[in-house]
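As you look at this complex, bear in mind that one protein chain is not there, while each of the others sits in place.
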């Protein structure tokens, strides 16, 4: 029987190797898989390339992973967050490299990576400094730049409910990058607040079909970044 | 108040002009908007370019539109259907032109058209006769061909339920090309078996957000192609 | 440099109100962080407008009451919002299909600089020590049909934001259609900055002195 449930967070992230590329879901705190990120900190993998829309807040979750010195490179659209100095400090002191990608190009590059599309053209960044190094081409009288698909070794994703096949549904705007990242990683690891019986998720409403998911671990009451920060928590 | 409901099928398709490009949802009979197609036949527009995965069955729906001589060109992946000679007859006698596109490239070209992506690379067709005329390019040691986004003047789509904003949910595998076609047409016209109050569709389960939909017309008991054919019906 | 007295001209709320008048009923609208966010409250109540936020929601409603917030229901500025009946959630790639694909009718953004040809700079001062962050701004200006800007006419230290050519790194080229400042409503016209409307008590010369490129008078 197919059953993608894994008992512990530690087991779920055990094989993330040094140097791996890891996509991490979330837009700000919404959808951030804090418990999986903390398990990755405990696991010790370093020299990571992380793909996330932001750079974390406070000193928990993604910001804690950065602060622990585990991330060599961040691929990101908006690495500036109120109330966190972790990324700015690393960036200014040259201890992390940044690939800045517009949010829509980031989402589409991840989708392309998961869809077997090596490259596509987009109007975004034409005529701006972020066009630098990209091929420009005209279609129908308008200029576009070539962007490449993005894949990863692992994706860490938070969802609301999963079943044993790895079918997922999300909560509100916590969906954000999760569904595309699930398609683009060789191994997709999901934390779900609830794991239900096969057939309990409406097949018309499944957002991520199980084919894109490798491991599901139950995290019944996931933390919210803002609440941890409000309580003054840091990790580890 | 935003209300995209249109009273009659005739009003819904009234402005389809001669020479228009019309995407028509459906994979075989599943999702085929037969009532909208029949309204388009009554309306009289001709010299159309039609985008559909197939070429219709019997002499109803899409096959009837073809038989009526309204379609100059079909963009299609599989124009061969058991029990219909309409398209083969037109094709062999040179009265219709065919652009044959692999099914996945067709779906992705339509998505790209709706997504503002003018072109993308795909491995599909490399080394085959359908590569002819396409640019080939190597990424990461593998060959790909360039495919262009596809847009349309109109899309005719069938769904299960809609609301006044044009949010849509579909029935099972009748979903197929509907959601991507809705994004790629300047005007998207939908037949819905039911129109419900705003808020009755679960926002987590909406498949086509209303932004992609222009007109919704209620067709409470839509016909199934196979049943019309079994009864020996033709249109008009 | 000519200083601007912020006690005259339109207030931030009035700028939002003025912009709101230009949003037709039935529009799909994306509002940037800051003054643009205020526009939603100002749209005349007889016009129904649907708000999009690029982090995956169409049909965004106002801020929640304190007890009804959900940290997973936020806007692009990462503030808690609500969803209206008839809303839809979707993932980020689908959200930017709406933006890049030209499905959003209007977006209203803040600006550091706007050039007379409609170039927009609103993401970076180019300071090498600053952390660069672009978010969805470049996608919005590249994809949304009509891009409006709401901004103070001058910076806090009195430098014009409406310029001949942007000195800051661009967000997009020739993308802005209209600018709402504390002093005036100004279109990007064929002849440059085209004055459309002056704030009460503000004269043409006052605006022209604070604009670093040709300003065409109304009817000009």
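The chains carry the letters A, B and C, assigned in the order they are written, with residues numbered from 1 in each.
Quick note on the criterion: contacts are C-beta pairs under 8 Å (C-beta built on N, C-alpha and C of every residue); 3 or more make two chains touch, one makes a residue touch a chain.
It should be emphasised that the depicted structure is a prediction, and the values quoted were computed from it without experimental measurement.
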Among shown chains, those touching the left-out chain: A, B
Of B:33, B:56, B:179 or B:209, the one touching the omitted chain in the full complex: B:179
Hidden-chain contact residue, picked from the options B:41, B:65, B:110 or B:213: B:110
Residue, one of B:134, B:161 or B:224, that touches the chain absent here: B:224
Residues in chain B touching the chain absent from view: 27-31, 53, 77-81, 87-88, 91-92, 98, 100, 102-108, 110-111, 122-130, 170-180, 207, 224-227
Chain A residues that touch the omitted chain in the full complex: 1-2, 111, 114-117, 163-165, 167, 183, 197-199, 201, 203-204, 206, 209-212
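Criterion: only the chains that are shown with their structure count from here on.
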Most remote chain, CA-based centroid, reference being chain C: B
Chain A-chain B separation of Cα centroids, rounded to whole Å: 34
Of all residues in chain A, the ones touching two or more other chains: 108, 122-123, 170, 172, 207
Where chain C touches two or more other chains at once, by residue number: 83, 89-90, 96, 99-100, 142-143
